[in-house]
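Got a structure here, written out as structure tokens. Questions coming.
Of the protein chains in this complex, one is absent; all others appear in place.
Think of it as A, B, C, D and E in the order they're written, each chain with its own count starting at 1.
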Amino acid sequence: MSRRILVVAPHPDDEILGVGGTIAKYTAAGDAVTVVTVAGHRPPLYSEEHYQRTVEEARAAHAIVGVARSVFLDLPATMLGNEPVHALNGKLVELVREVDPQVVLVPYPDRHVDHRIVFESMMVATRPVGAGARLELVAAFETLSETHWNAPHIEPNFTPSWVNDITSFIDHKTRALRCYASQIPPFPGPRSVEAVTALAMFRGTQAGFAYGEAMHVIRMRT
Amino acid sequence: MSRRILVVAPHPDDEILGVGGTIAKYTAAGDAVTVVTVAGHRPPLYSEEHYQRTVEEARAAHAIVGVARSVFLDLPATMLGNEPVHALNGKLVELVREVDPQVVLVPYPDRHVDHRIVFESMMVATRPVGAGARLELVAAFETLSETHWNAPHIEPNFTPSWVNDITSFIDHKTRALRCYASQIPPFPGPRSVEAVTALAMFRGTQAGFAYGEAMHVIRMRT
Amino acid sequence: MSRRILVVAPHPDDEILGVGGTIAKYTAAGDAVTVVTVAGHRPPLYSEEHYQRTVEEARAAHAIVGVARSVFLDLPATMLGNEPVHALNGKLVELVREVDPQVVLVPYPDRHVDHRIVFESMMVATRPVGAGARLELVAAFETLSETHWNAPHIEPNFTPSWVNDITSFIDHKTRALRCYASQIPPFPGPRSVEAVTALAMFRGTQAGFAYGEAMHVIRMRT
Amino acid sequence: MSRRILVVAPHPDDEILGVGGTIAKYTAAGDAVTVVTVAGHRPPLYSEEHYQRTVEEARAAHAIVGVARSVFLDLPATMLGNEPVHALNGKLVELVREVDPQVVLVPYPDRHVDHRIVFESMMVATRPVGAGARLELVAAFETLSETHWNAPHIEPNFTPSWVNDITSFIDHKTRALRCYASQIPPFPGPRSVEAVTALAMFRGTQAGFAYGEAMHVIRMRT
Amino acid sequence: MSRRILVVAPHPDDEILGVGGTIAKYTAAGDAVTVVTVAGHRPPLYSEEHYQRTVEEARAAHAIVGVARSVFLDLPATMLGNEPVHALNGKLVELVREVDPQVVLVPYPDRHVDHRIVFESMMVATRPVGAGARLELVAAFETLSETHWNAPHIEPNFTPSWVNDITSFIDHKTRALRCYASQIPPFPGPRSVEAVTALAMFRGTQAGFAYGEAMHVIRMRT
Partner (left out) sequence: MSRRILVVAPHPDDEILGVGGTIAKYTAAGDAVTVVTVAGHRPPLYSEEHYQRTVEEARAAHAIVGVARSVFLDLPATMLGNEPVHALNGKLVELVREVDPQVVLVPYPDRHVDHRIVFESMMVATRPVGAGARLELVAAFETLSETHWNAPHIEPNFTPSWVNDITSFIDHKTRALRCYASQIPPFPGPRSVEAVTALAMFRGTQAGFAYGEAMHVIRMRT
């Protein structure tokens, strides 16, 4: 039975860094994956041209992993805090209602303030009432490299409870990642293709796979 | 597709206190549930007669929730620590190998030392290698009342990430519980039928159901 | 010796959901309980009429549990973050100074952003200096259902260190709760009377009582 | 109304290091304090003569702070693990039953293995059932210097929720401490009188007192 | 080899309360210590005159411990949240770039909202990329008394992994502290000279020194 999956990326590339292989695996299995990208590097702090380039990169990456629908909320990066809480919540609740997903994947709250704000807002949007009452699984993915820059033992530290086997989809992930030419630095950059592949191999091998993507299960309802 | 489920109870009644409704739900769906009961109140600290009574109560309870196979390892309660680590691990690894389950449900490590020893041993037996390489889900259930007697913020405190809807099986759970006449005190006893039902209603309603059983997801592999 | 108790509710109904039985018990013992309600569902996001209805419900509920004084700060719900930190702190410090309580009960910081903001502000207002120098006990109560929607093991998770026996006051609590007709859904709603009663039975029985209200002790000074 | 207080010391001196001032304060208020000392430096690892000296030091110290009854279980230090779990639990349950205290103060589980074993056993003995059903307060005290040698963020780390004002009893505490001439090193030894006094001043001043003793509230029942 | 050290104080006096002895020790060893003070008690909530007095006190204190360069960002206390995230981050990133330190000492995020905002911003500024790529050590210091007013087990609680021996510099610390005549209350004030000295003795003796300053190691790169 085909499912509806909602992936929430704070900025273009987070969805591939975190769950690019998982998206490819779901779409290969016939699931419909919607990716909503909340913010981007756009005015006033960045140029609109730069932002449009990342949106195009996102569309190319999404095509590789088979995303069914790409939504861009077009908010300016690092300025999500300017949005009233109820307004951002409202937009995301509306999306959950509209997509009506069984599975929602959100960013782990980490070093990047936008990741935290998106996480908090999605925690409201996925409460097991109203729009969230039919959700089966909500989980948080790690985003190289912001997730591993949380202060150890002061801020929450990512420890996965779910590893998804992406051995057959690691190539999709790295190909999609390469679409983000403006975002992905060469090795040994912390979000280089090599670093992302190493993380996938580390997560996979510790769970009995060759390559994996790791998540923190927040709420499972069965 | 029918699945194989392994439930590990430190003592007779823990499996019903923790996941009696879940077992009934699984068996109603055609899954084969094996319950292994590791220890019991038997000599030298308790009488063999008392132990046999609890085993009979267990068999009656298991019949109500549809357990396919009941295994009793017959170790003496509170004395699991006398068993060499490799010996207890060996027995439980062998069971995992033999049952070859997709899902394993274990007790949360709590106030009762046997719960801790069984938990640790099952954590070895469910490592994602060897016998554990085909496991899809390992989760820990709460056992009224020992789980809620862990010292707050010194010992691990149970906070669920998974709630299983047992609305249609709450009656199975309470009927199975009543089989344990020797173990279950009247209200307001901490593991009275009323207390167990209240917990199920609390867990259920917070997850959008009427009644639920809550678990901590330890390892999900998909 | 009669004591002064201060209960801080983010919105009308939180004080009964969390500590309705405790308030009734204190007032029955001769203590003077002040309830301050910080915010409410009022303009611009909600109608003033709706808000006034909840205030009336609060007054009815407070009468049942014997609240001596009800203070409404009339801030708009979900918009507490618009209030400058020093301004909200100032109002609450002033209240602590004026009431001069021995015991202060505050909401656990949870899924609802207002609960977090009120918690943080009260942590400033109850520092053991100035207005807080005579406080004997500060504790945080759980609020069905927001408290149990915090992300497990990412956000703080409620684990009580104090259970107050409300066996003789469970009826006060449920009667007061029913006053909030506009807020309390039917079973299996997560804050239905049945769910609230189940939580009270669960908390009570695990502590050796029939019904209880649970709190996290933050600061005890003797 | 006079109360019964039970203080559990793993070894002679822990009760003064942790709660010497608190004991003095309770006894000054008319409460009856029983101190049970579980183990000591005795054969086979230490000489009986050495042990008897520490018992005499304990009796002198207890006289200063007004202990009503001193019980010595005479188990050999570092070898508590040799005692079967049910046997040590049994002894401590029996003591709780016999003393029938309202308040029980136990060592925080820390670097010293005996502190951990005594803590775990007392957690069983103070469950809110049977002998523990009338307890009002169970708390864990810090023991210079073992408590602060727990591995940060791997083992539990002491953070107090209760500070007891011992400003009027700091002299009792230091005088009692000096009785332990065989145990207490000169400054800057980690359990020197100066270090103990500094901790009391630190704990006290952070809670609005001059001197204090800090505890972690485990279970409060009212 | 002489090093460059950057100490970040939310307000004047935090640098001495937290690491006054450490600064003196570093400067005595030939290191160049820069102290940046982010905010202060100035208009609109406080008078400019008051603020200037604290800046003068800071300069006097810095002279005693040998600070090489004192930077005042002159932001108004409790209003750091009004500064856009990217603006405050930008100022602190620029400082890290300019000072190019090997060691950065930041305030532990605690009861004072400014401490939290400065902490978060410094966590961005010290990421191991760009300006932060040459950092060898980032650690967080405790600030009497705000650090010990975090809610136990709800908010992060300070537990040190690093103690710096300041036995030879405790006098520098207390002399520098006395410069802050407008800030430091008499004993038993929670940040009195006596309380600060007691903390230094407590931290020192638990680590094998007479006096110490304690820190939480956030990121060490070697």
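Everything that follows uses one rule, which is that a residue touches a chain if its C-beta (ideal position, glycine included) is under 8 Å from a C-beta of that chain, and two chains touch if they have at least 3 such contacts.
These numbers were taken from a predicted model, which means no experiment stands behind them.
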Shown chains touched by the chain that is not drawn here: A, B, C, D, E
Full-complex contact with the absent chain, from D:K91, D:H153 or D:R178: D:H153
Options E:N89, E:T143, E:N164 or E:T197, residue touching the unrepresented chain: E:N164
Among A:Q52, A:S182, A:Q206 or A:T222, the residue in touch with the chain that has been omitted: A:Q206
Contact set of subunit C toward the excluded chain (per top definition): 152-153
Interface residues of subunit B (partner: the chain not displayed): 84-86, 89, 108-109, 119-120, 123-124, 127-129, 140, 156, 159, 216, 218-219
Footprint left on subunit A by the chain that the document does not show: 144-145, 148-149, 152-153, 157, 159-161, 167, 187-190, 192, 194-195, 197-199, 201-202, 204-206, 208-210, 216
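Methods note: only the chains that are shown with their structure count from here on.
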Target subunit D, source subunit C, minimum contact steps: 1
Each chain counted as touching subunit D and subunit E at once: A, B, C
Subunit A-subunit E separation of Cα centroids, rounded to whole Å: 36
Multi-partner residues of subunit B (each touching 2 or more other chains): 145, 149, 152-153, 161, 190, 206, 208-209
Contact graph of the chains (line, ring, star, complete, other): complete
